[in-house]
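One protein chain omitted, others in place.
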Amino acid sequence: MTSAKPFSMRFIFLLALAVPASAVCGSAVASTTGDPSAWRNDRPEQPSAVIVRNATIWTSGPRGKLEGGDLLVRGGKIRAVGEGLTAPAGALEIDAAGKHVTPGLIDAHSHAAITGGVNEGSNITTAEVRIQDVIDSTDVDIYRQLAGGLTAANLMHGSANSIGGQTATIKLRWGAPPAELFMANAFAGIKFALGENPKQSNWNVDERRYPQTRPGVEQSIRERFTAALDYRRKWNEHNASRDRNRVPPRRDLQLEAILEILDGKRGIQSHSYRADEIIMLMRIAEDFDFTVKCFQHVLEGYKVADELASHGAGASTFSDWWAYKYEVIDAIPYNGAIMWDRDVLVSFNSDSSELARRMNLEAAKAVRYGNVPEEEALKFVTLNPAIQLGVDDRIGSLEPGKDADFVIWSGDPLSTYSVAEQTWIDGRKYFDRADDLARRDAVTAEREALISKARSFKEKPEEEGEGSDETAPAEPESETEPETEPETETDAEPTAGALRQGVNR
Amino acid sequence: MSRSLTLLCCLALLPVSGAFAATTAYVGATVHPVSSPAIESATILVEDGKIVAVGTEVEIPADAVSFDMTGVHLYPGFVHPLSVLGLTEISSVRGTRDFSEIGEVNSDIRAEVAFHADSELLPVAMSGGILTAHVAPTGGVFRGTSAAVKLEGWNWEDMTMASGVGAHVAYPRLRARTGGFNPPTEEEVKERKEKALEALNETLDDTKAYATAMAAALEGKAPKPEYDAKLAALVPVLDGRMPLFLYADELSQIESALDWAKEREISNLVLVTGPDAAYLGERLAADGVRVLLNGVLARPDRDWEPYDAAYTAAKRLHEAGVEFCIGDGGDGFDAAHVRNLPFHAAMAAAHGLPHDVALRSVTLSAAELLGIGDRVGSLEPGKDATFIATNGDPLEIKTQILGAWIEGEKIDFSLDRQKRLHEKYDNRPRPDGDQPAVEGLREQGKG
Partner (left out) sequence: MKCTRACAWGFALTALVAAGAAQARGPAVHALTDVRIVVAPGQTIEKGTVVIRDGVIVAVGADVAPPADARIWEHTDLTVYPGLIDAYVERSWPRKKDDEAADGGHENALVRPERAITVHGVDDGTAKKLREAGFTTVAVAPEDGLFRGRSAILNLGDGGPDQNLLRASHAQNVTFATTGGFGNGYPGSLMGSVALFRQTLLDARWQEKAWSAYSANPAQKRPPMNTALAALADVAGGRELVVLEGDDALDALRSASMIGEFGLKAHLVGSGDEYKWLDEVAAIGVPLIVPLNLPDLPDPPKEDDMVLSLEELRHWDQAPGNPKALLDAGVTVALTAHGLDDPKKILSNLWQATDRGGLSADEALALVTTAPAGLLEISDRAGTVAKGKMANLVVVEGDLFTEKPKVREVWVDGHRFEIKESKPAEIEPAGTWNLTVTTGDGQTLPAVMVLTGDAANLSGTISDPDGNQVPLSSASVSGMRLEIVFDGTAYGMPGDIEFTMDIEGDSGSGSGTSPAGEFTIKGQRSETPEVIR
């Protein structure tokens, strides 16, 4: 069968990779990695205790970096980080000599795993829409990002309008349904956007809508805060009234979300580039007596670093992007370093499902451009985004009591030559490169078998009557059969029993 | 930290452009010629912009100016194999886009004539170690011819190292891509494909006829045909003097493109492609097709492909024996970020491509593919003194680039807009009594 050509070639290459040279030793826990269908992946088991031994541990916490350190996990939480730790009986031991361990990486600006559109761009302000309603836990990019050491991400509404939707912080629990990815306890966030995008500078739209200028963007935001205060006043009046037959005010989901900002219960994550608009939004916040939680992109943040620090806003920026729009002509890769140097809480983000697979290397750019110390640079993608997202009580550093979200790297996490070997969330191993490599031939074999099966159905003679053997699923044709055995589960008759086995979760 | 600071200080003393001596010796460096293994404590001797000697036993002429480069690593400058650098400034601003002409047959278009010598993007690229680039137009089926340029110079004529490096041709897609913004429908793709194939074949037929008539005229056997710039530009492709850069990304598209090139007897072929090409390694090697591999950092096209399918593409091509270099995609966004080219190669190295091959894939292999391997891409006697100084392996992001030279002339990093802005705002007076967190932070970028 000639059509199998690309596969057989691919297969040879995969087999060559199937024996990883430097897999972490001693990890016997099953992970369900390597399958591109989220729904087929069981939640990995959570060993009662895990100890990772002899690693270089970058804690992103008060313990700094430990050489030859141990990490002890119990019940999905970090119990201890230190040297020569005693593990409880039955603990899963992972010898990580020569390896590095870091907290799970966090992407403070992601549009992955969102279904049905990332922008509700129709109206100027859409604070009522929520990313949590549209998390797509089946997006294979979740798995690909796990493979790059990412464990959490802030899923963002787009930047089409000045007040966009409510953000959702998720953990990359590949295989779980959407609700189980969502970190419901994270500090609530909302997307704002300033500059060229909300003023529609770069799109071909038939009908222009307000605003078309930065001053218009400012007023569209101020107007909503004023409206939210009016809304509160109406409710206060109503609640104070003793008249039981008083017509109540209408609930308004948009204004309720905006009121949460004013009450400090929902943090603004604002897309921004230029220094002028960054100052503008901080002044609006100060006029309404709250703090902007975090500026996103904030590529001219270095120009107003002192103002950002004084206001108390975080800055989540690109490591080195520039010159793709006029408003980023002054972007510099030293942005992170200058802001960090002037006491702004800095993170690096991806804004890209591709880039999110290598945030450790983005952190390395803070070392390249601006000599940020390596441990501080790593915090740009661990502790700092955790603080910006209000989840630093649970993730972002390897400290006792926090969630056991960590990555085992083949080497220095800031080195371009290092790869993530294992990625753990809540003390469960969600990615294992060795398992992934080992599973590839099974995935290939399954594909081949299904294609053969489909073809055998297709080529079935029209006239065969009932009672013939036509209904039996075909075996894969021998020419296309790979050298290894296809997985039983996929090679077996697709009975309901097998089906259930496939979805047993 | 202190070590690299010392280096920075030393390098700061080096003369910058306009003040270089005829003979210059860079002494005591670890030299990485790329064409051969690294040499510790070596000297590079440069005369009139050319390397005249490399090694540990180099005799330094008495009148030479010497620089102590102890602790510094010298590498050839990176060669960017395909970009619209210099042809755009801000790709979203229409007035700054000079890379994409309309129409299907633009074979007469020459990229170099719009190369903007004072583009703000160039000094930034050079600070990142990119010293040579190959710039090509992107519009139409026949896109025009490309040029190899050095990134420092007075104008495009001065900066062009080679014109007519290749004729660039986009082979049509056979099927719609999925995803992305407004992907075309299957029908649109089919229509586009038929239109493009028609343009491809008709234009080459016409070129053949034109070349025949022209040859006959030269031999005095026929009157001279009316000049046709679009066809004339393609004549060197027919006889193999100029390589055809054929663009095809997706597997079936690549296979069809290769079939087409074979049928059209294109003898000098460069495939501009993506990770799918790695599925065809054996064929590419057997046919001697050279490959310009983009998309090393791309996500796999298909959800069932291994997560690192693109990362490993270079390794697979290498193992199949394919001659290749690595690019970054080369679109308008990429033009501003060419300095990340070495990190594409680094990702391939992290996934099985031997380190020396990875380094070569963004230096000498690229230069050879572009036909400028005798000028740049390695540090050897007779070649241009186009090199960079670093404090370590330049495929490592953490490594810093301390200096750069093009044809022996030191690049003035202070012309880098980003370094200027850095310096300006790093020196902004701080709020009362606040001190820099890291000693030397503001030294960065003053090399």
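A few remarks follow.
Going in written order, the chains are labelled A and B, and every chain counts its residues from 1.
Note that in this section a residue touches a chain if its C-beta (ideal position, glycine included) is under 8 Å from a C-beta of that chain, and two chains touch if they have at least 3 such contacts.
These numbers were taken from a predicted model, which means no experiment stands behind them.
In the complete complex, the residue from A:I78, A:L92 or A:V129 that touches the missing chain is A:V129.
Only one of the listed residues, B:I109, B:I130, B:L251 or B:I266, touches the absent chain: B:L251. By the touch criterion stated above, the residues of subunit A touching the omitted chain are 2-4, 6-7, 36-37, 39, 115-123, 126, 128-131, 133-134, 136-138, 157, 160, 165, 177-179, 203, 205-207, 243-248, 250-253, 443, 446-447, 450-451, 453-454, 457-458, 466, 471, 473, 494-497, 499-500, 502-503, 505. Counting over the whole complex, subunit B has residues 175, 251-252, 302-304 touching the chain that is not drawn.
Assume only the chains that are shown with their structure count from here on.
By the touch criterion given at the top, residues 6, 9-10, 13-14, 17, 36, 140-141, 143-144, 147, 202, 302-303, 305-306, 310, 320-326, 329-334, 337-338, 340-343, 353-354, 357-358, 361, 364-365, 367-374, 414-419, 436, 440, 443, 447 of subunit A touch subunit B in their complex.
The residues of subunit B lying in touch with subunit A in their complex are 1, 89-93, 120-121, 124, 251, 278-279, 281-282, 297-300, 303-304, 306-308, 312, 316, 319, 332-333, 335-337, 339-340, 343, 346-347, 349-352, 395-400, 418, 421-422, 425-426, 428, 430-431, 434, 436-438, 440-441, 444-445.
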